[in-house]
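With one protein chain withheld, the remaining protein chains of the complex are depicted in position.
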Amino acid sequence: MLRYIIRRVLWAIPILIGVSIVSFFIIQLPPGNYLTALMASMRATGESVDMSQLQTLSERYGLDEPMIVQYWKWISGIVLRGDFGQSFLYTRPVSDLLWERLGLTFILAFTSMIFVWLIAFPIGVYSAVRKYSIGDYVMTFVGFIGLATPNFLIALILMYVSFTVFGQSAGGLFSPQYLDAPWSWAKFADMMSKIWIPVVVIGTAGTAALIRIMRANMLDELPKTYVDAARARGLSGAHAVTKYPLRVALNPFVSRIGWELPELISGATITAIVLSLPTTGPLLLEALLAQDMYLAGSFIMMLSVLTVIGTLISDLLLAWLDPRIRQGVVG
Amino acid sequence: MSRARTDPATAEQAAASAALGAPVAPTRVHVAGQWRLMWWKFRKHRLALWSGVLVLLIYVVALFAPFVAPKDPNDYASAYLYAPPMPVEVSLRGPQGEFGLFFKSYELTATTDPLTLEKTYVINRDALVPLGFFAPTEPYSMLGLPMNRVLFGPVNYEQPFYLLGADRLGRDVYSRVIHGTRVSMTVGLVGVLISLVLGIVLGGISGYFGGFVDDAVQRTIEFLKSIPTIPLWMGLAAAIPTVWSPIAVYFMVTVILSLVGWTGLAREVRGRFMALKSEDFVTAARLDGCSEMRIVLRHMVPSFASHIIATLTLAIPTMILAETALSFLGIGLRPPVVSWGVLLQEAQNIRTIATAPWLFAPGVAVVVSVLALNFLGDGLRDAADPYA
Partner (left out) sequence: MTRCFTLSIALALAGAAATAQTYSQAPAFEAAAEAGDLPPVVERLPETPMIVEPLESIGTYGGTWNAALTGSGDRVWLTRTVGYENLVRWNPEWTEVIPNVARSWDVNADGTEFTFTLRAGHKWSDGDPFDTEDIDFAWNDVLTNPDLTTPPSWLMDGEQLPELEILDETTFRFIFREPKGLLLDHLAHGNADYFTRYPAHYLKQFHPDYAEDIDARIAEAGVDTWVDLFNQKASDVTPSYSYRNPEMPTLFAWTQVTAYNGSSPVVRFERNPFYFKVDPEGQQLPYIDDVRFQVTQDREVTLLKAIGGELDFQWRRINSVAQRPVLFQNQEKGGYNFHARVNANMNEAIFYLNLTSKDETKRQLYNQKDFRAALSHAFDRQEIIDTAFAGLGEPYQAAPRPESIYYDEEFATQFTEHDPDRANTLLDGLGYTKRDARGIRLGPDGQPIRILLEMASGKNFIDVGPLMERNLEEVGIDLEVREIERSLYETKQIGNELDAGIWEGDGGLGVELDPRWYFPYNWESGFAPLWSDWYTSGGTEGEEPSEAARRQMELFDQVTAEPDLETRQKLMGELMDIARDEFWAIGLVLPAPQYGVTNKRLYNVPISFPGSFPYPDPAPVNPQTFFYGEPRDIEPYRG
């Protein structure tokens, strides 16, 4: 087991180096740089653009230097000093910007995850046990609608409905009066009354995948002899299903948790933009559009690190659950 | 289930009892080939079956889009900005009183509030729009063939016909959705094909050889997966030269989508290879002295082809949705290309919800086709294990 872990951790190093290079270069792929993006946005707002003033910005940010030099500046800051650089857009440290938004991002992600599980479990189990019944079709259909509808579309429609029908303030997670108020029960209650829109949008998109996994796992387990044995011992139908097969079918779920890590941060970017949520997703998109390279680069880098760690956790969990894997029988 | 009258039910029972090791007399199921077994099984998944028919229909529409769409998708009309869907009436009496099946609609007359700019349309009962099948149009070419008729449209081509209303430039939403089918449904298909080649080759190599090769491929996949999708899309999409024709851009977009998509497929293929390598029939083939190539192509590939098909079917809807997401972000396809994503991006605003909900018709098209492909894929996957 120890050897397996060491091997996996060692593999993570070249991947991270590769990711840091690729993520830095990906954000440089679009033509132009931060200054041209800035110029475009200034022009769009009618501001006059003074070229010579922009030139001082270019020198200050080192945008004229070769890409390798810029990369080294960035990566050495991260590795040697834990400094993720400054955002051009906000003229603030990248890490501050991310930290501020992580709280709400996590709240939203966990709420959505619970929502997804609450829906996906019963549907998955039911549709496995009652395969090809009307109930199976109807429930799978409902579960899949969320997957089939583009998120930005549901988000906009739900927002409009909540605005016109329930009279809620559009967008965000709070009503205007609570936006800059300190945390209180009233503020929490207000958030709860608004969080359902993003939770439903993000959640419904994820249910289908889980229903499918749940159903497949259950279908794998149900025909096994131990279920028959349980039935033979006199366990009721429902009990026979929940006691053993469900537990076994849950294993792959546990191992998926690792994969959810990066999703927690980057997931639902599009939904967050439409709904004006103060989460990390819109920040990432904004950074990419404005070619704010340190913000975007560090952001991508963090997500990638989380993915690598998540995969590692998943694999280790799997290995721990299934001895065959750690012995290298199945990879 | 046991009450079903059809053969597959017997087949399943037989298969089940075979699995339990009970001695049974050879039945049809024992001699039926793999594909036949799959078909029997697939047939039982009613939803999948009907979804399959629907998917086929959608691709037929895509193929014959210019014929199915009554109007040119880029034809604008200032008199019909944001016009609602026109009512279609069916009668059994023709204009001269003759019997038959006749369709008609009426032109709409707009009034615009000069201040609010709101348009109100009333049906103009005096301006009849006779409709009919195989209505004549301006000449166009489809699949290289010169054509001058459309499936269903106004008998007089000059007349307006808005089955699903009009968009902000007075373009026919119905025709645009039909034409969008072409791009949107094929983006998925082409993207999946590219993924398939990459996935099978790399996944196969990885799964068959194992060891260091496997490790390397697996880490490459991990590497690609660890780059977040949106930045990857944006970076690549923005790097497409703008002088390229829309077709080339379209192709690049599919390649970008498949770059993200092939990794899942490769994992699947590899898993199958791993499992099959130790199967008895592969060992048997090897002992028979078959070459490695022959083992792979003749024995292993067919045995997991069904799984691959199922996985592919499930990958297409993902790509369709990815195309809409790319367009929403403004980095995918761009007008004048007509795709569902482009159409939805144009409809993504409060004005549309409040005053012109018919502009979400492409959304319905996306939902229907993605659902259909998903159910089809699920059915195929269930069927891919015919003995289960």
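Every chain is named by a letter (A and B) in the order it is written, and numbering of its residues begins at 1.
One rule holds for everything that comes next: contacts are C-beta pairs under 8 Å (C-beta built on N, C-alpha and C of every residue); 3 or more make two chains touch, one makes a residue touch a chain.
Quick caveat, the model's predicted, so the values are computed rather than measured.
J.: Using the touch definition from the header, name the shown chains in contact with the chain that isn't displayed.
T.: Even though it is not drawn, that chain still touches A, B.
J.: Consider the whole complex, including the chain that is not shown, and state which of A:Y4, A:Y90 or A:W196 touches that chain.
T.: Of the candidates A:Y4, A:Y90 or A:W196, A:Y90 is in touch with the missing chain.
J.: Which residues does subunit A use to touch the chain missing from this display?
T.: These residues of subunit A touch the chain that is not shown: 30-32, 36-57, 60, 83, 86, 89-93, 96-97, 100, 156, 159-160, 163, 169-172, 174, 176, 179-180, 272-278, 282-283, 286, 290-291.
J.: In the complete complex, which positions of subunit B touch the hidden chain?
T.: 74, 76-78, 81, 112-119, 168-170, 238, 242-243, 330-331, 334-336, 348-351, 354-355
Throughout what follows, only the chains that are shown with their structure count from here on.
J.: At what distance in angstrom does the C-alpha mean of subunit B lie from that of subunit A?
T.: Each chain reduced to its C-alpha mean, subunit A and subunit B end up 26 Å apart.
J.: Give the list of subunit A residues in touch with subunit B in this complex.
T.: Residues of subunit A touching subunit B: 11, 14-15, 18-19, 22-23, 26-27, 29-31, 132, 137, 140-141, 144-145, 147-153, 156-157, 160, 208, 212, 216, 219, 223, 262, 266, 269-270, 274, 284-285, 288-289, 296, 299-300, 303-304, 307-308, 311, 330-331.
J.: Which of the residues in subunit B end up touching subunit A in this complex?
T.: Residues in contact with subunit A: 1, 16, 44-47, 210, 214-215, 218-219, 222-223, 225-232, 234-236, 238-239, 270, 274-275, 317, 321, 324-325, 328-329, 344, 348-350, 353-354, 360, 363, 366-368, 370-371, 374-375, 378, 381, 388.
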